[in-house]
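Report on the following structure.
A single protein chain has been omitted; all remaining protein chains appear in their positions.
Think of it as A, B and C in the order they're written, each chain with its own count starting at 1.
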Amino acid sequence: MTNRFGKIFTFTSWGESHGNKIGCVIDGAPAQIKLTESDIQYYLDQRRPGQKLTSPRNEADKVTIESGVFNGITTGAPISLIIENNNHQTKDYSDLKDVFRPGHADFTYYHKYGIWDYRGGGRASARETAMRVAAGAIARKILPNNIKIDTIIEQIGSLKAGNIDWEFAKNNIMRCPDKESLHSWQEYLEQIKESGDSVGAILQVRIQNVPIGLGSPVYNKLDANIASAIMSINAVKAVEIGDGFLLGKSYGSASNDQISIDDDKIRFHSNSSGGILGGISNGDDIIVRFAVKPTSSINKPQHTINTNYEAKTIQITGRHDPCVALRAAPVAEAMLACVLADHYLLNKNSKI
Amino acid sequence: MTNRFGKIFTFTSWGESHGNKIGCVIDGAPAQIKLTESDIQYYLDQRRPGQKLTSPRNEADKVTIESGVFNGITTGAPISLIIENNNHQTKDYSDLKDVFRPGHADFTYYHKYGIWDYRGGGRASARETAMRVAAGAIARKILPNNIKIDTIIEQIGSLKAGNIDWEFAKNNIMRCPDKESLHSWQEYLEQIKESGDSVGAILQVRIQNVPIGLGSPVYNKLDANIASAIMSINAVKAVEIGDGFLLGKSYGSASNDQISIDDDKIRFHSNSSGGILGGISNGDDIIVRFAVKPTSSINKPQHTINTNYEAKTIQITGRHDPCVALRAAPVAEAMLACVLADHYLLNKNSKI
Amino acid sequence: MTNRFGKIFTFTSWGESHGNKIGCVIDGAPAQIKLTESDIQYYLDQRRPGQKLTSPRNEADKVTIESGVFNGITTGAPISLIIENNNHQTKDYSDLKDVFRPGHADFTYYHKYGIWDYRGGGRASARETAMRVAAGAIARKILPNNIKIDTIIEQIGSLKAGNIDWEFAKNNIMRCPDKESLHSWQEYLEQIKESGDSVGAILQVRIQNVPIGLGSPVYNKLDANIASAIMSINAVKAVEIGDGFLLGKSYGSASNDQISIDDDKIRFHSNSSGGILGGISNGDDIIVRFAVKPTSSINKPQHTINTNYEAKTIQITGRHDPCVALRAAPVAEAMLACVLADHYLLNKNSKI
Partner (left out) sequence: MTNRFGKIFTFTSWGESHGNKIGCVIDGAPAQIKLTESDIQYYLDQRRPGQKLTSPRNEADKVTIESGVFNGITTGAPISLIIENNNHQTKDYSDLKDVFRPGHADFTYYHKYGIWDYRGGGRASARETAMRVAAGAIARKILPNNIKIDTIIEQIGSLKAGNIDWEFAKNNIMRCPDKESLHSWQEYLEQIKESGDSVGAILQVRIQNVPIGLGSPVYNKLDANIASAIMSINAVKAVEIGDGFLLGKSYGSASNDQISIDDDKIRFHSNSSGGILGGISNGDDIIVRFAVKPTSSINKPQHTINTNYEAKTIQITGRHDPCVALRAAPVAEAMLACVLADHYLLNKNSKI
């Protein structure tokens, strides 16, 4: 049950970083959706490594639909998606087989299962997130067309975007929302990469045109499901909705989103709640912010131990992104699409 | 399914703020646990209003065990817990029946369900959290005895604790960890209460002596389940594990928790991961921080609309906590106990 | 999870035979359903003991709705139903506390849990079925009005109904479909009761006007869910759909339900499939047959052992139905209503 996501619209993913294939099975997509492999490939290409500032491991990430679609239309049967892992180099990882890389899941997997697939992180690798993106592409087809999901990187290590320009962010690979900052961000990342270090980041996702009424009370609040979905992404360690932690410093008189009617349309005076009240979408933009920790693999000596509990020093060479934020953006968007699609279907039964 | 929490150790809660009773059914507690009503009452008393700085609604919150326990021992059957609502005053809420209180769930419940129980928030009321605390009391009995869960309030509105003294926090009702600050916090809250306003807060929970290996990979990561559990609590809008958002500004060389062996014991040099690596507990303290927004009910005029979409001004009188943090603390602890108990049971099947 | 039934429309029941109360929580009923206690009481009264041929334990079985209904309409919140156990006589059972009654769950509960509530069967008692009936009453409100669920007893011990008259069965307490047989059935049951023995029975449920399309492929086939629902009822040991076991002796040329169009309406030439093809309702009557074993409590000496594994002889006195079929009928109908309501809601998402 741990590799399945969702309640009605569900996906179950499988595959390790260095296996032959990875894949997922979407169970619960309604029939009658037009679906082609290129619909999914479009989003996969957004998270694909092989770009200058992401890992040089050049995967094609070519997805195939193996079931559930007939004559270009979903049939209600489970949709099996598979990506071949063409380019994994098992040799890179052979000397890591009994030593726990700091910041990685090696230590905990070993203790929980008594075994771990040490080749590139195995199941704990970011490789798995490709299937989240693939599932998200199908989730988007369930949602109303006019929903828009966009992501900016607000901060990368010590650099914070000054001006927030959502349009500008769409047109640069770093999703930097600040025209003035883009060049320095690129240089900063190059520098970190050369030094062998890595850096964290803070991202913001905005979802526009969300219908009112998505989310379920109490333990499946939309915010709770979003928090879970985002926190389940590799390297994420913090998530907030709307004004988030700032609300802890605020007053009710300032943070309650008051309501007006303007030209027969409902208008909230503010959006401190991030579009969610009582766990249910209120029709305003959903605002989600989250932090990714610095990439755990760094080319610097670190103290650790091995499976015999002997002290070791480890320095991880090989190809790694200096910052996972660039690839995390499409993954977060996909997970949010899955959460919304699930609640969109569930909501059909809110009233008789 | 929306009112059920957990996978193996589950509870389903029911009841509205102003109904006759509230309750929950725990399904999945193992047999052979010694359990009395006073075991549960102990934790319920921690969140009970009737204290100076919380709502003056003086509920006894007296729990009864209606099933699942025989001769003081759990039988494996579902455990039904019920609390009578003795002291609800329906009159207080009669003029709110068609107007949406800003910051509350009225607006979204009405749009989702076409009806809402306007008496004191109905199902969306904090009344429901009593059952989380009750379930948490049973969850603690499943966990190893030596697990310790403590909570401090780090910040309340504009006041931030300087010094962090966990022992001091245990001995004051405000869970204030800073001896120097306590008095000013109390005065601050009184002031806010008198002004009719409310204030948010930031809390930290620390869980000590967690076994290694709790949590499941990928979509049921321990951090994801914690995020969901905490974010599902009324008024919570932000959650982070370990260094959380600070990791977004950090470097891998600083934030990877390096490992040593000291006197044959594993020691992490730091705990930026908050005790969770790859979604699985690593044996270090679990650190969870979260923010609660200011109480939505304030005694100040606010713009809103009614169910006919007419502009209205609303000013909410009656009894309300100026800050929900004091009551949120035992609720958060209970939810974390439930998450850990669930994974504690699940973990029995990690290896053959 | 073991005390919860259903996927979208779910209920979780609790309570032992001799506790103070029993109850259930319905989670997943849509808002906007008109619901009163008498809607539920109507069906509870059908299974109530206190009638001549059922157990003389005269329970009122008075249900109260404790949550989820506001001004007579469901709100989407969980619906808590409670029945007080007024008339349990604990004394009857005190000498059974360490001896396993043959045919009962005592032996298995004791070995599984190391403890069992020996008072009247505890959780394994038929008392629990009252909550199935209560949940079923709400399920019926979700289904289209014109669905009709009827049950006949086809066979009771060695007596088999000759003629099947569904209307006649509705008007006698034994649900006997054969006018000629009714009197002899009553005498037969009285005789068995006097002899201290008990007897099994075979029942048939017919559901008319089922919409086409209910049920889900593969592992949640409508027949699979029905089989599970019926087999979960106390004393049931066999279930079949349509021609059931007879199909094992049949030929495809005889048992395929051929299809015609008559006056623009679809007509199946036969209904050997019992209204379900490929796990999905085909619009024809759903036909379910099942067998209940004889009541396990008999007033005759039986060999058994106690918890010390010593040989014992047991003879069970007290009030027991000679045949559970009369009370099983409304329980089976309720379970089938729950299965259909669940699939009725699920089916809203079969197509986009």
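In this section, a residue touches a chain if its C-beta (ideal position, glycine included) is under 8 Å from a C-beta of that chain, and two chains touch if they have at least 3 such contacts.
Just so it is clear, the model here is predicted, and its values are computed rather than measured.
Enquirer: Quick one: which of A:76, A:157, A:213 or A:294 touches the chain that's been left out?
Expert: Selected residue, touching the omitted chain: A:76.
Enquirer: Kindly state which of the options C:86, C:184 or C:250 is in contact with the chain not pictured.
Expert: The one listed residue touching the chain not shown is C:250.
Enquirer: With the full complex in mind, choose from C:40, C:96, C:124 or C:326 the residue touching the hidden chain.
Expert: In the complete complex, the chain left out is touched by residue C:124.
Enquirer: Name every residue on chain A in touch with the hidden partner chain.
Expert: 1-4, 7-8, 10, 12-16, 19-23, 25, 27-28, 31-32, 66-68, 70-71, 73, 75-80, 109, 112-117, 122-123
Enquirer: In the full complex, which bits of chain B touch the chain not displayed? Write them out.
Expert: Chain B touches the chain not shown through residues 8, 28, 30-33, 76-77, 142, 217, 345-346, 348-352.
Enquirer: Provide the residue numbers of chain C that touch the chain removed from this figure.
Expert: Residues in contact with the chain left out: 1-5, 7, 13, 100, 102-109, 111-114, 123-124, 128, 155, 157-158, 192, 197-202, 212-213, 215-221, 223-232, 236-261, 264, 266, 269, 272-274, 276-282, 291-298, 300, 302-305, 309-311, 347, 350-351.
Convention: only the chains that are shown with their structure count from here on.
Enquirer: In whole angstrom, how far does the Cα centroid of chain A sit from the Cα centroid of chain B?
Expert: Those two chain centres are 26 Å apart.
Enquirer: Spell out, as numbers or ranges, the residues of chain C touching 2 or more other chains.
Expert: If we look for residues of chain C contacting two or more partner chains, we find 8, 28, 31-32, 76-77.
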